[in-house]
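A single protein chain has been removed from this complex, and every other one stays in its place.
Labels run A and B following the written order; every chain starts at residue 1.
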Amino acid sequence: MNALVTAAKKEGTLNVIALPPTWANYGTIINTFEKKYGITVNSTLPDGTSQQEVDAVKQENGSPKAPDVLDIGLAVALANTKLFAPYEVSTWSDIPAAQKDPSGLWYEDYGGYMAIGYESKFGTITSLSQLLTPKFKGAVALNGNPTAANAALNGVMLANLAEGGTPSNISKGVAFFHQLKQVGNFNPISATGATIKAGSTPVVFNWDYLNLSSYVGVPGWKVFVPSGVALGGYYAQAINKNAPHPAAARLWEEFLYSQASTGGQNLWLQGGARPVEQQAMTSAGTIDTSAATALPTVSGTPVFLSQSQSSDAATYLATNWANAVG
Amino acid sequence: MAAITSVGETPIAAPAGRPRGMQAGRRRRLNTFRYVVFTLFGAFFLIPLLAMLRFSLEGAKLGTWSLSAWRQIASYQGSGIPPLLSSIEITLELAVITCAVMLVLLVPTMIWVQLRVRWLTRTIEVLCLLPLTIPAIVLVVGLGEIYNRIQRFSLSALMLFWIYVILALPYAYRALAAGLGGIDVKTLSEAARSLGASWFTVIVRVIAPNMRQGILNAVLLTFSLVLGEFTIAYLLLYTNLQVELYSISRNTPNAGVLFSTSFAALLFAFALLMILSYAGRGRRRSRG
Partner (left out) sequence: MTVAATTKTGVRPSWAGRRPHAPTWVGTVPFLAYVAIFLLWPTGIVVIDALKNPDGAWAFSNVSEFGNPLIRGYFIGSFKLCLLSAAAGSVLGAILAYAVASGDPDGLIRRLYLSVSGVLAQFGGVTLAFAFLVTIGPVGLLFHASWYFDFPWGIGLIYTYFQIPLMVLVFMPAIDGLKVQWREASENLGSSAWQYWRYVGGPLLAPAFLGGALLLFANALSAFATIQAWENQIAYIVPQQISTAMSSEVGLSSVNEASLLALGLVIMVAVVMTIYALLQRRAARWLR
């Protein structure tokens, strides 16, 4: 580990990509890493998608600007394993077997459950069908295009599951949004932190760790998860096989999976996301208990979309989404 | 093509002063029409700008006022992304470099073609129009390879100038062509050559100064273009002013600095253009 730190400091730089500062506390994570090791972190394309991260790796191959590490959705990770270098962090055994690649090419990092955030002026939402009432005229938005973004696809899936659909068939979810559109409650505006603050997108489907009142900047912002529906999603880490700064990349991974009180896992927890080593850390007592109890509660058995379920959903959306809400 | 000619250049064929010989009634109707139009359009353009201004002056709570968004232009720093000021600097430098390269590339070429290679005029015109035809998002798909090679030499966002010059071609060409069309290039060059000037002198010291208005217009259009460019910088993973503003808008609820920076950029460009319109005028008068 010390050799790794020395080698990384010698490299002096780390290229990261698609890490928005307000996403799962990445802002603090980057700052802490920089201060702790004195390594400059170059963060490009904070708003990028997982596919853009992988494209950047391919496009910039050989350039000193190429991303060193990736934080991507599982679908993209599974499709691009030939770009990654295998690496097992020192806490490898604390990552559940189902959440990592046996050969060490990718490993899940943090996740959350899909939820619906909304302004307190709407009272308290207790069921999904309330969103179809006139009170929500022009108010309900997704966090992006479900044929392009993982979070948005899971948003539609949340509606799907709440309406009685199954993970393999997203049609009920699309039908729900179609209904929303027909009663005039669907809001096509791109939801961002700024639009939420400005009040233009008062109801947004998004991961629970992105719906924290503190991030959203709107006092009284509430979160609703349909009862019995716990749609979860974890992202995954990977190291670029041709990383321009291989030692710094590995040190970054060690930092992210460190269970120290200022290590990556607890920092993610403070950002409202559930770290992958949560179970192990709870048993070992290294977890930040106050942050853990502050996590939004979900009821029901957690559902995680498999690769094939996710691609089936995507295919269905590709042909039907535009017609449903356009 | 007489399309985008100038900002502030008075056309050669224009009548001096107000149109003569109009009856008073028609003049009155025309004036009413003009004032109505100016008011309506002025309102249309001003209102979103005023909304931006208001949001830029907003304090932490709705209804309070604060200049912090304006102060933040110089000090804003999101974690992991470069400070706002550095992206402003880079964009301004990029604009200057792009203007310089554009001029060096276009002015001698256009003059040379006008003088000696007239059969290429149509080709050059079409080539300069092409960037309008090929959307930035399309270009980027093909630019990846080229920029990969460029990145071996320099990682700086300033390397964007290579493609920005191309983007500026349609506008700059129009402005320069208008300027070139207003002077008698052939006579000037023949006179200079007969006095022993080399082609370099002819182009740089004889003809170009007579195209000053056109050159200034081209520079200004290029400048505005670089200040506003987003798509290519974003997709090539560089950070310029617009990309930074976009990141800020998506990741900060307190987007005040977004508005103050945009508003400042608009004001800056506007001030430049107004000054230009007076500068061009002065020169014209002094030439009699």
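The rule is simple: contacts are C-beta pairs under 8 Å (C-beta built on N, C-alpha and C of every residue); 3 or more make two chains touch, one makes a residue touch a chain.
This is a predicted model, so every value here is computed, not measured.
The missing chain, though absent from the display, is touched by one residue of B:L106, B:A157, B:L180 or B:I215; that residue is B:L106. Among A:V16, A:V57, A:A75 or A:L158, the one in contact with the hidden chain is A:A75.
Note on the undisplayed chain: of the listed residues A:N145, A:S171, A:S213 or A:Q279, the one touching it is A:N145.
Within the whole complex, the absent chain has one touching residue among A:S50, A:S63, A:T91 or A:N160, and that is A:S50.
Mapped onto subunit B, the footprint of the missing chain covers residues 1-8, 10-11, 13-21, 26, 30, 33-34, 37-38, 41, 44-45, 47-52, 54-55, 105-106, 108-109, 112-113, 115-117, 120, 124, 126-127, 129-139, 141-143, 145-146, 162-163, 165-166, 169, 178, 186, 189-191, 193-198, 220-221, 224-225, 227-228, 230-231, 235, 242, 245-246, 249, 255, 258-259, 262, 266, 269-270, 273-274, 276-278, 281. Counting over the whole complex, subunit A has residues 48-52, 55, 72-73, 75-76, 79, 137-139, 141-142, 144-150, 152-153, 184, 187-190, 194-195, 198-200, 202, 310-311, 313-315, 317-319, 321-322, 325-326 touching the chain that is not drawn.
What we mean here is this: only the chains that are shown with their structure count from here on.
In terms of their C-alpha centroids, the spacing between subunit A and subunit B amounts to 40 Å. Chain contact summary for the complex, subunit A toward subunit B: residues 16-17, 19-23, 26-28, 30-31, 41, 43-47, 56, 59-65, 192-194, 196-198, 215-218.
On the subunit B side of its complex with subunit A, the touching residues are 55, 78-81, 144, 148, 151-152, 155, 234, 237, 239, 246-247, 249-255, 258.
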